[in-house]
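A protein chain is absent from this complex, but the other protein chains hold their places.
Coming up: chain A.
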Amino acid sequence: MAERGFDIRRQTGFTTIAMACFFMLYMPIILLVVYSFNAGSSIAIWEGFSWRWYVSAWDNEQVQEATVRSLIIAVCAAGISTTVAVLAALATTRTRKFKGQSVVFAMINQPLMVPEIVTAVALLIFFAMIKVATGYTGLLYLIMAHSAFCIPFAYLPIRARLQGMDLSLEQAAADLYATPYQVFRRITLPQLWPGILAGAMLAFVISLDDVVITEFVKSAGQDTLPTYMLGQLRRVVTPEINAISTVLLAISVTLVIAFTILSKRKT
């Protein structure tokens, strides 16, 4: 018998290490946020509170352009990847096992398994060929690339939701002579919405944060916020980068919390 008050779950030192982990995870981020409000231009010496770096980021034309570009790409990529992911998820959850299923799964999950740098240079090679052949150097390459690697992130929560859904409603509708489209539009889609929104948010965050693939695929003058920041790191760093980071951080945190709530919601 264990003695009274003996907590069988406790392991010596584990709580200390866990607390150290949480401290380690958050301290650098918190410092980053704090120094984005520094009045001075140092990122280590506090000189009082000021919004000046947010103002200077806001007035910086390169930052403005990069922000607009980042948002265009992320919205397009999230929209495209979520749409095709819904279709793909329907195809892979609502039918029996089929020939080529494992190939389809491998292709959908490829962006998760192949190291990002490998995907990046593969896209560099392929798009360089197309750029030479067509002369087109617009944003479509980046949108295509982002859509592709966002697909698994949109697909997974949507498929999870489809698998968790009760099939009897859809079967009842089909028994009542609803066409497959009607079943989808009237029965499946309303139940699937939280999954779709969750998938779209993940895709949006993933696209907004990508730096490696964008760095390799972008044509000249097509910086997004992350590639702009990466470029700035080579020069003198001012808290302006902290300010941009803080804004991006706030967007990610908001979307992730929304995602968590959405993927828990039952209907």
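Some points to look at:
Methods note: a residue touches a chain if its C-beta (ideal position, glycine included) is under 8 Å from a C-beta of that chain, and two chains touch if they have at least 3 such contacts; residues count from 1.
Going forward, contacts and distances are computed from a predicted model.
This complex has a chain not shown, and the name its UniProt record holds, of "Cytochrome d ubiquinol oxidase subunit II", "ABC transporter permease", "L-lactate dehydrogenase complex protein LldF" or "Nitrogenase iron-molybdenum cofactor biosynthesis protein NifE", is "ABC transporter permease".
Of the options A:Val55, A:Leu167 or A:Ile257, the residue whose C-beta touches the omitted chain is A:Ile257.
Among A:Val55, A:Val68 or A:Ile117, only A:Ile117 touches the chain left out of the display. In the complete complex, the hidden chain is touched by one of A:Val55, A:Val68, A:Leu87 or A:Ala172, namely A:Leu87.
Where chain A meets the missing chain, the touching residues are 1-2, 6, 8-15, 17-18, 20-22, 24-29, 31-32, 35, 42-45, 80-81, 83-85, 87-88, 90-92, 95, 98, 104, 107-108, 110-111, 113-129, 144-145, 147-149, 151, 155, 180, 205, 208-209, 211-212, 216, 226, 229-230, 233, 237, 241-242, 245, 248-249, 252-253, 255-257, 260.
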